[in-house]
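Below you'll find the structure, written out as structure tokens, and then a few comments.
All protein chains of the complex are present and in place, except for one that has been dropped.
So, chain A:
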Amino acid sequence: MGRMMLRGGTAAIALLAAGAAHADKAADTLRVAFTKELESVDSYFNSAREGVVLQRAIWDGLLYADPQTGEYKGNLATEWNWVDDTTLELKLREGVKFHDGSDFTADDVVYTVNFVADEANGAVTQRNVNWMDHAEKLDDYTVRIITKEPFPAALEYLSGPVSMYPSDYYEEAGPSGMGLKPVGTGPYKAVSVEPGKHFVLERNEDYFDGPKGQPTIGKVDIRTIPDVNTQMAEIFSGQLDLIWQVPSDQAERLAEMGQFTVANESTMRVGYLSMDAAGRSNPDNPFTKLEVRQAVNYAIDRQTIVKELLKGKSTTIDTACFPSQFGCVQDVTEYPYDPEKARELLAEAGYPDGFTTEFYAYRDREYAEAISSYLNAVGITTDFKMLQYSALRDLNMKGEVPISFQTWGSFSINDASAMVSQFFKHGELDDARDDEVLAELDIADSSIDPETRTEHYGIALQRIADQAYWAPLFSYNTNYVFTKEVAYTPTPDEVLRFHTATWN
């Protein structure tokens, strides 16, 4: 349904709609569209990109990572230091108030950390919080966070998904109450929430002078409009000021028209092929052979896929992580497009006439089809199956998938552990099960010393590339389209930050 609508609709709207756009600058309201219905505004109880956007507007973390440089700055905490490998001590900012008027103190940190770290409370993305064991209050403005094991990426998580909630209110309202009536310290307050459909934010006039800076736009009005063409119609008719995640063909046409600002920025999402090297689906499957996996890597013209399909700031990727992530060492074995070589390698592996395999994907059908045809071209005949995410995940976990097109966004965590360690530590999604890689990752994941970490991630990533366990393909990008009255600079982490948007 969606695809047809997109293709048909773009032409119509781009051709016929040349009306004058007028933003709602006069009312000081930035009108934005979400595509997906957000499950809950409580940031610990959703796993959606839209949720991260609201989280950064409504709440603050203890720390803040500069989206361009990755440098850590104090946010709700002003100082921090590791007391030992598992104890992080933080001094809190004084004089900060929550939107309900209560003061931000150590009690709020302790309550929030202890609540979300407890698995029984069911925070959706356990990985974001389960590294914390608990928090302790030393005095009103000093806390300690105790991690379960040495966890070097702690600062990254404290400046990302872990935000601070008001203890009294959260205790009383709980996640569902917080989802309907969110209260935080952030640059914007939520004044109205219609679950999944409509969110209205208002500038927090008492926002503290932190690294996020003061918000300038007075109101943000977000409506969920599932159809991209309707979003475009609304921006044309002056009923929206900003849309994002606009597909590249639409964005191109809109850019040509010159009526709007079209900004493209890369995201941390990486597309890759996972191959059953461990022989979980079948001990004799072709992907257990190194030459076959290398052949797959050589067979795909990633450059052309990026240029013709993904476009924008997407690039080809050679590693099992996103290049900006800490520890994502780039000097690993590369596999340029070489179909001849791929055929030779297949012959060496004992498949001179190729073979037939099931090939799975769960999103971006056109990319998967392109990959599939490149594989067919070197003799790997694919029986292509497009599944729902949960259905494919189920098969992945049972180890029944010989080769699949997968993507991973690392939850915008700028640390290699959020990707390579997620998939190569012999978990149920690990199709390589390489002990050497596991040993290296164990060292890198638990060392506090940055150099040790880089070194061991490097060895692990090199081994993954040499063994061609994956065929890393490309990074994703996203398009932001906004009226000429709006000034906004997108960041590479795919988080829309309302507090940095201004009127022209």
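Please note the rule applied: a contact is a pair of C-beta atoms (placed from the backbone, for glycine too) under 8 Å apart; a residue touches a chain by one contact, two chains touch by 3 or more; residues count from 1.
What we mean here is this: contacts and distances are computed from a predicted model.
The chain not displayed here is annotated in its UniProt record as "ABC transporter permease", chosen from "ABC transporter permease", "HEAT repeat domain-containing protein", "2-oxoglutarate ferredoxin oxidoreductase subunit alpha" or "TldD protein". Of the candidate positions A:S176, A:Q330 or A:T489, contact with the unshown chain belongs to A:S176. Of the listed positions A:N75, A:N229 or A:N477, the one in contact with the omitted chain in the full complex is A:N229. The chain that is not drawn here is touched, among residues A:P67, A:P150 or A:G196, by A:G196. Residue-wise, the contact with the chain that is not shown comes from A:S40, picked out of A:S40, A:S163 or A:T382.
Screening A:E119, A:E171, A:E256 or A:E308 against the full complex identifies A:E119 as the residue touching the chain left out. Remark: the residues of chain A touching the chain excluded from display are 1, 4-5, 8-9, 12-13, 16-17, 19, 37, 39-40, 45, 47, 119, 122, 124-128, 175-176, 179, 195-197, 223-227, 229-230, 233-234, 236-237, 239, 388-391, 393-394, 397, 411, 422, 427-428.
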